[in-house]
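As you look at this complex, bear in mind that one protein chain is not there, while each of the others sits in place.
To keep things simple, chains are lettered A, B and C as they appear, and every chain counts its residues starting from 1.
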Amino acid sequence: MKTVPKHVLVAGGGVAGMEAAGALAEMGYRVTLVEKGDDPGGHLLQWHALFPDRRPADEVRSYLRKRAGHHNINIITRTTVEKVRHHPGGVRVTLSGGTEEEADAVIVATGFDLFDAHRKEEYGYGIYDNVITSVDLEAMFNRGRLEKADGTVPSRIGLIHCVGSRDEKVNNNHCSKVCCVTAVKQAIEVRQMLPSCEVFCFYMDMRMYGPYYEELYRESQEVHNVNFIRGKVSEASVNINNRLVIKVEDTLAGRPLKMELDIMVLMVGMEMAESGAKLAEASGFRQGINSFLESGDHHYGNNLSGIKGVFYAGTCTAPMNITDTISHARAAVAETVRYLKA
Amino acid sequence: MKPEGKKRIWAEYQKEIPDDHFFYVRSCIRQTFFAGSEQYFLKILREDLGKDVYEDPRHTTCTGIGYHGDVVPFETIQTVVARHFALATEAGYRHIAISCVTSFGIYSEILETWKHFPETLERTREDLYKATGRTFEVPETISHTSDIIYKFREEIARKAKYNLVDAATGKPLKVVEHIGCHYSKMFPKYGVGGAEFPHVLVGMVESWGGDIIDYPERRHCCGFGFRQYLVQANRGYSLFASRKKFESMEPYRPDMIIANCPGCTMFMDRWQYTIKEIDGITYGAEGHGIPVLTYEEVAGLVLGYDPWELGLQYHNVQSLPLLRKMGIKADPERRFLDRDGSRLPEPANLIDG
Amino acid sequence: MMSATGANKFGFAINRSRMIDYDSSDRKVREYITSREPSFRLCFACGGCTATCTAGQHTSFNLRRMNTYIRRGEIEPLREEVTRCMLCGKCLLVCPRGVNTRNVVAVAAEAIRKLERNEL
Partner (left out) sequence: MNSDLFVIPFNLGLYFILIYSVVRSVAWFRSLSRPDKLRLQRGFFGKPFMDSLREIFMESLLHRKIFRKNPVLGYMHMSLAFGWFLLIVFGTIEADFFGEKHLNPPSHAIFFRWFNPEHGAEGLARIYNVWMDFLLAFILSGLLLAVIKRFTPRMMGMKKTTRHTWTDRLALTSLWLIFPSRLLAESFTCGAHGSGSFLTGNLGSALASFLPAAEIAPWFWWLYSLSLGTFFFMLPVSRYFHIPVELFLIFMRNSGITTGDKHSSYTEVQTHACSSCGVCISVCQMSYAAGINDIQSAYFIKGLRNDRDISAITANCLMCGRCEEVCPVGIELGPMRLIERRQGERADRRLSLPERYSVMRKRSVTEKVPTQSYGYLVREEPEKAEVLFFAGCMTHLTPSVIAAMKKIMESAGVKYRFMDEKGGVCCGRPLMLAGRDREARELINHNSDIIWKSGAKILVTSCPICYKIFRESYYLEATVMHHSEFINLLIEEGSLRLGYLHRKVVYHDPCELGRGSGIYEEPRAVISYVAELLEASQERSMSLCCGGSLGNLTLASGKKAMIAADAARLLTMSSPDELITACPLCKKTFVQATKTKVSDIAELVAAALPAPSTRVARRRAARATVRANDAG
């Protein structure tokens, strides 16, 4: 006797959402993938190459696209999930525009928002011509041209770690985990693209937590001659030649340091997605002190929402790299299936 | 530089500046060294703009220098400030206009403290009552007097006799603005435009036709720093801070510096002479020094008041080249003559163009 | 530098800047050392060398800090620093990054010598 396949709604079409949807679809579930943007793919759409091995981001993108292209998946774009509510028959989902969907289970994969660099006013993002974010730099890599606002070739680039992370002044005490290794990756890419361009990373701690990250850091010093200065940049301004002037303490020398830069790259961190926060508030999800969703147990129940039939996947719970996001999404699928079969 | 970026920030830091009825508190330094500035602030507000500004002769120093010099405790200064509020309350004023940036910082600090720790407000009420028998209402707003000039900058521009432009070429003057640290660095929301890109002086200068210079050490302290300056042995540190600013602004060849803090105005003016003595360097075009003006003085010039009435001759760096450039007719012979023609004391060590 | 009259007149002199001005610093020494001892780049300032240093038990010699000075082009403090090492080589055995620390000091001394002789 053929049973009607159960229906799972996945909120968010980023890496976690696509992986979770794909895994569920493969197991025969009927999946609705709700994405707020025009296309699924999330922040990965903006990447040129990935750390630590600098493989083209397209490789992972096409894997996910294939995954989410399964015939059991129905993708709804330009839509957000406003609210989820458990009831004895399943989970009722309210979508933007007021439509309601019934699902047997929901996976929340609303992801993260990038820190808005304007908020660190002292760095002058949006004011000084050559202050850009790591995302802007990635876009430059995508275009294959790395240049200043006036079209000239930079001779010195500084990458500022921890912009919007580990910073009480912007209400983010958490570490976004991936920015350090992103900075190292981008520093190497800059050096490879413009061998005569000096590259400096300004860091507070080098958090090379993942496999081959430390090796990449070493390579950046040994092979690519990337410079590292330990200290948080306090302010930026421009001089008469329209070159950026930054101030930092070289904490290893114990002395303040001033340096001119052609381009200053802000390594923007991760924050709880605004859409996710709204969903959390409407649905009664708990948010931790870092604003990310707080799971049932952060050791062994990291996908549990506390609401029956609702599970968390990916960076809506904490900053993660792609590897961890995919693993986390698979774990969410396992939890969902266990719930649906019970 | 992207101007829209700054505008975005300025839009975020707009404070409430009342329209009328100010209780005016003077600055120890400004009334001593730039007496014309305070006098003309009152004159401009009352006569040119028709505003009601009340002054109480019983008003005292806020003791800010003592507080920052670690000799006056916080409880004491709260009580002194509370007494000012009591005077305002008694006179029926709810908007304080503060001439001094140090005082402004202290008022901000105290109001924030009372907001976050209401028990300190109660304690202060008690202290003030015990000491003076007075009671007070917490004022509705506090404004630095530069905020008020900022608010009426367009009105002043409309009445302008002179603009901040080179009268001969019509090109805007290059103006360096300097904001006192305690204006908004401690509490950005208390300042017009916040702490990183304050708009208070930029707004005035741009309304009156000048160009603002954004130079690398724009945010740097003038070096006053109370304890640094008060202890003679530490003055080298204080001086060093000013020199750092001058060296950073020098390549832009600025015509003048406009400051909103009396301490900064005094230091950046006086130190130019000290640096000339110690290092043998005079900044500014042709070694005339860079005139350091208060915003009241600049407003006064724009409105066409006599520079010598405004007191520009009592700055170390004299403003004659600047006045000539703006096309203001000022007789150098009359600089140190009183209204009745008698001779005023002439300061030594002027940097004179 | 200040003149004597200045000091006498005011009773103080203008402070010297403690700030490292990277754009006006002399990085020739760094280039000399990096080209002769490329492992120098690998230092990540863990301080292991300084902790074990024989000379460091007797004086303020600090190889970790010295490396930072070299990188930033701070020659003045380096001049002093470089003379204090005993070249015993203990640091070589603790360096987690395989920096040839002993040679860094030797080459740094050589670089300073050349700098003095205008040969760099």
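Rule of thumb we're sticking to: contacts are C-beta pairs under 8 Å (C-beta built on N, C-alpha and C of every residue); 3 or more make two chains touch, one makes a residue touch a chain.
Since the structure is predicted, the reported quantities are computational estimates derived from the model, not experimental observations.
All shown chains touched by the missing chain in the whole complex, by label: C. When the full complex is taken into account, the listed residue touching the unshown chain is C:100, out of C:15, C:34 or C:100. As for the chain not pictured, it touches subunit C at residues 36-37, 39, 52, 54-55, 57-59, 79-80, 82-90, 92-94, 98, 100, 102-103, 106, 109-110, 112-114, 116-119.
The working rule: only the chains that are shown with their structure count from here on.
Chain contact topology: the protein chains form a complete graph, every chain touching every other one.
The centroid of the Cα atoms in subunit A and the matching centroid in subunit C are 40 Å apart. Within subunit C, no positions touching two or more other chains are listed. Residue positions of subunit A touching 2 or more other chains: none. Across the complex, subunit C meets subunit A through its residues 18-23, 34, 38, 41-42, 44-45, 64-65, 68-69, 71-72, 74, 97. Interface residues of subunit B, counted against subunit C in their complex, comprise 232-237, 239-240, 243-244, 274-275, 277-280. Contact residues of subunit A toward subunit C in the complex are 206, 217-218, 221-222, 225, 227-228, 230, 250, 252-260.
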